[in-house]
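Submitted below is the structure of interest, expressed as structure tokens.
FYI, not all chains are in this one, though none of them got moved.
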Amino acid sequence: MDKFLHFISQTGFANIELSSLVMMVIALFLLYLGIAKKYEPLLLVPISFGMLLVNFPLSPLMALPENGQPGGLLHYLYLGIELGIYPPLIFMGIGALTDFSPLISNPKTLLLGAAAQVGIFCTFLGALALGFTTMEAGSIGIIGGADGPTAIYLSSQMAPHLLGAISVAAYSYMALVPIIQPPIMRLLTTKKERVIVMEELRETSRRERILFPVIVILITGLFLPTALPLLGMLMLGNLFRECGVTERLSKASQNELNNIIVIFLGLTVGAKCSAYYFLTVETIQIIVLGLVAFAIGTATGVLMGKVLCKATGGKVNPLIGAAGVSAVPMSARVCQTVGQEDNRSNFLLMFAMGPNVGGVIGSAIAAGIFLAVL
Amino acid sequence: MYGIEAINAANGWNLAALGILVVFLSLIILSIIISQLHRILAVWDKKEDLLPGGMTVDRSQIRGNEKAASSGREETVPHPHVCPGDINEIAAIWAPLAEKIDDPFLLADLYKLAVKNDFPHPHMTIQRLWQENILVPAGDRMFRFQYERKNV
């Protein structure tokens, strides 16, 4: 009887708290968004399931080791985030998946990728104004980079207590890109600009594609050593892809290694969403600031597009500037869709891939800057 | 502290300006280099062709020499006269043949080369290599010869 009461006292039902319940409902809602609405499901399903698992009353999954008893499963898997291991490895996979040809054949679109990062720094200022520390503000600003692994890497290094909220915001807005971007794009461009048909991209040679990752890493690495973990692995993955003699490693980076780490990363990002850190005013502020970051990034990207349009005598369609926020390949597709509203025969997708992948490099550089100066 | 005051206290304006500056600077530099890359490569190739023979070697000539040398010494790829049963042995024998043609290739080209080199049962063997995933499709009806090197 004693044992029975003891057992009852150890069930989750007997230890339930309102905050846990709220978190579990949020987790289920995110799970719903991931599955039914297909919001970045590869990340949002494990994130929300991880969030669910750790918010059960008395959940042992994030338990610290004590008294010689081992810690929880997610405690150990979380080490891969805490020590900054997963995000660079994910970046290696992204590098192996990414075709940089649209950027190589049209390198001025790198400027669009740069312009879209202005959102990051504006949001950084906004976060400072709301009372966040510089470290926290930098981590929040990077949401505007629209690159999940970059956001996770930076916040795990500079503001781990905000990791959960920042990651959830980043991936949610990435999924919402088709809703956030079009109004801003239409607002800032004239119909005349939107119907611009761009010149066909030239073919890139294999040597160019092999030299590209080497040059990128040489320039950025010498400029900004703190960007090396993310950019170095991105470029290594891309080199595996392009060099033609390491197909096995390219495949491994894209598939087996990537998939395993996506599972671990998602689960443990979710595991950082405990009620204590998540049910706060800060989370709401982060969600608002994240939206601001995406909006400003889109706007500055498009505005730079207009500048390039002028500078080239109308050869650049400013819409593709919006793709500079990355969220590969979602925002490039948005450019394609918005462009075709006014000119059905306009095919912007390939041109938008340039700023799109340029934005990945841009955000990683922005993260490197924060790591260097904060 | 909140608002402008907080931004000032954290030196926020400077940091943000610095950040934007650095992002633009590095991407502009990159953009310039990348945009010149194919020209540099073109000049590089041309230079080799233009320089006097003593300073650098003419590539096409090398290739010609190689071709001459190879046509002299090993116009056919060596192979056993009987077809081995194990697919790995077959692959090992066919690998040098596949290396002779550019990657990826048409199966027809591989077939012609095999016939020219008197490889036994070229048709049947190509089919087996395909079934065994040693000849893997590379799109556009092209194929690659993907024989697992054992050493790592």
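Things worth noting here:
A and B are the chain letters, set down in written order, and residue numbers restart from 1 in every chain.
Heads up, the rule we're going with is that a contact is a pair of C-beta atoms (placed from the backbone, for glycine too) under 8 Å apart; a residue touches a chain by one contact, two chains touch by 3 or more.
Predicted model, so just to flag it, every value in this text is computed and none were measured.
A single copy of each protein chain is placed in view; the full complex in the file contains them as A x3, B x3.
Definition applied: only the chains that are shown with their structure count from here on.
Put simply, the C-alpha centre of chain A and that of chain B have 32 angstrom between them. Listing the residues of chain A that touch chain B in their complex gives 103-104, 107-108, 110-111, 113-115, 117-118, 120-122, 124-125, 128-131, 133-134, 137, 204-205, 207-208, 211-212, 215-216, 219-220, 223-224, 244, 247, 358, 361-362, 365-366, 369-370, 373-374. Across the interface of their complex, chain A is touched by residues 1-4, 6-7, 10, 12-13, 15-20, 22-35, 37-38, 41, 103, 146 of chain B.
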